[in-house]
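Removed from the display is one protein chain of the complex; every other protein chain stays in position.
Labels run A and B following the written order; every chain starts at residue 1.
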Amino acid sequence: MNEILNLLTGLAVGLNLLALGTSRLRLLIRAVAAQGVLLGLLPLLLEHGAMDWQLVFITIATVAGKGFIIPTLLHRAMRTANIARELEPFIGYISSLLLGAAATIAAVVIAQHLPLFPEHVGSLLVPGAIALILTGFILLIGRTKAISQVCGYLILENGIYLFGLLLIHATPMLVEFGILLDVTVGIFIIGIIVDRIQRAFDSLDTRKLTALHE
Amino acid sequence: MEVLDILARLLVWLVLAPLLPGIINKVKAWVACRQGPPVLQLYFDLARLWSKGVVMSTMASPGFLIAPAVAWVAVVAAAMLMPLGRAGCIFSFDGDVLLLVYLLALARFSTAWGAMETGSAFEGMGAAREVSFAVLAEIGIITAILTLALESGSISLASMFTPPPGPGAALLAVGLFIILLAENCRVPFDDPNTHLELTMIHEVMVLDHSGPPFALILHGAAVKMMLFSALLVQAVLPLAHMPLGLSLAAMAGGIVLVVVAVGLVESLTARLAFRRVPLLLTIGFLFCLFPLLLTWMEGVL
Partner (left out) sequence: MKSLLLILIPFLGAILSALWPSNRTRPLFLPVFALAHTLLAFWFLTRPPGFDPAAWLAFDPLARAILPGVSLLFLACAVYAVSYLRLHPQDNRVFVAALLLVLGLLSAGHQARHLGILWIATEAVTLAAVPLIHFLGTPRAFEATWKYLLVGGTGIALSLLGSICLGYASLHGGGSGDITFTALLEHGPLLSKVWVLAAWVLLLVGYGTKMGLAPMHTWKPDAYGESPGIVGAILAGGVTSVAFMALLRIKSVIDAAGESVFASRTLLGLGLFSTLVAALFLLRTRDFKRMLAYSSIEHMGILSIAASFGAPGAWAALFHIWSNGLTKGALFLSAANLQRAAKSSSMDDVRGMSLILPRSSRIFVAGMFAITACPPFAPFFSELLIIRVGLGAGQGWAIGLFLFCLLLAFLGLSRIVFAVVDGRPRLKNPERIHLKETAGIIAPSLALLVASLWLGLFTPQVLRDAWSAALLQLFAQP
């Protein structure tokens, strides 16, 4: 079980680097969505055989939210905002990749200095979570386009979710709360879409007004 | 006996290496549904060049002739350190892996030196490009070697290729493949067939060479290709634990596979824009870095 868990977490960390290195928003969104699905499956692996409705709920909500609903919204926002690439980020792609790698190494070092339960020692859960959180910050700070920043926030949020899995047995509630963060993201994106539509209407209105005036 | 053994091994490297560019060209021809040059084409070219005279620029010093020779010797010496599966290597001592890195750097230095000897700004530009990309590629090689050294606890090439199977090996394979493409001036970093002045890197440096020195350069490039393929195959497959015959077969098969992959990449992808080359090399470096991290984590945990 632990092997598969580590493999999934490792893949999620790998997707970080894809997200950091690409300038294409479409690819960025896909990477984040794939990461969400990978992480969404983890609760099923953590529970050794026993299935309860809470776990199933968390899994379904996470996979649906992070893997499908939010990426769809993001794609829509991308179309309404009519941008496909992040052209001039604050932090260049090579620098962000190197920063991401440094963050991953730092995550491993930090995780080694944290006292963990024996069952969490060998797993990539904690270092993976820290790496995701740091990567999310790099994207949040380093990108200029709103959609890339939202993706950064999503990765940050994925990291927190991964971290929350440490507590899934004791306080599954905290993990469920993490899903509420997705709501925040949803509002982010809706904000982008609404703003675009509003601006379109604004310009339309102004033209109408001059037309009546003449 | 000893001397014969060394000579036989050396012959394997020197004679088999020129096959690889031939295979690449054949693969490219197949993908493009062409007949293509024969696999042995490079042998014919080398023979033809060897029999020709040398044209030298009036600006050039004798260094122009010495540089390709130094480069060739350096590459062949590096090849002598590289084991071929269970068959082992020609020379081996503790820390020879560092010598390998330095020999490759020496070869690059001499090529750049030879290019500068012509006094042409064009070749100087090629040399500048070559060394600036090499900086990034070298970090990748060193990281990959560190990974292997950490995995095996040895810094001798003869005994350091004991890769454990797992995600680390897969990542390392991808990373080393990217670096192989960069180091051997293949697409997407450089196009060996190009004669567009603005896009050349390696070709531009050897543009003024002719005759036997040029033959050395071509042959050295082939040996380098084989060297990197061997490094890649052994960094991924635990050949040292296989029986001799199987190990050799796996080695040969692996090298051919790598070379075919190079040919396929060359046929299917376009050359990268210059400003994106560092990005790809950084990605290659990261692919080599993560196995290092994995190995280190396993060691600590």
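Everything that follows uses one rule, which is that a residue touches a chain if its C-beta (ideal position, glycine included) is under 8 Å from a C-beta of that chain, and two chains touch if they have at least 3 such contacts.
What you see is a predicted model; the values in this text were computed from it and never measured.
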| item | value |
| --- | --- |
| Shown chains that the omitted chain touches within the full complex | A |
| Among A:I4, A:A84 or A:V183, the residue in touch with the chain that has been omitted | A:V183 |
| Contacting the left-out chain in the complete assembly, out of A:L45, A:A64 or A:I160 | A:I160 |
| Contacts of subunit A with the absent chain, listed as residue ranges | 113-115, 117, 133, 140, 146, 149, 153, 156-157, 160, 163-164, 166-167, 169-171, 173-174, 177-178, 180-181, 183-185, 187-188, 191, 195, 198-199 |
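Definition applied: only the chains that are shown with their structure count from here on.
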| item | value |
| --- | --- |
| Subunit B residues touching subunit A - in the complex, by the definition given at the top | 167, 278-279, 282-283, 286, 289-290, 293, 296-297, 300-301 |
| Subunit B partner contacts - residues on subunit A that touch it in the complex | 7, 10, 14, 17, 21, 93-94, 97-98, 101, 104-105, 108, 112, 121-122, 127 |
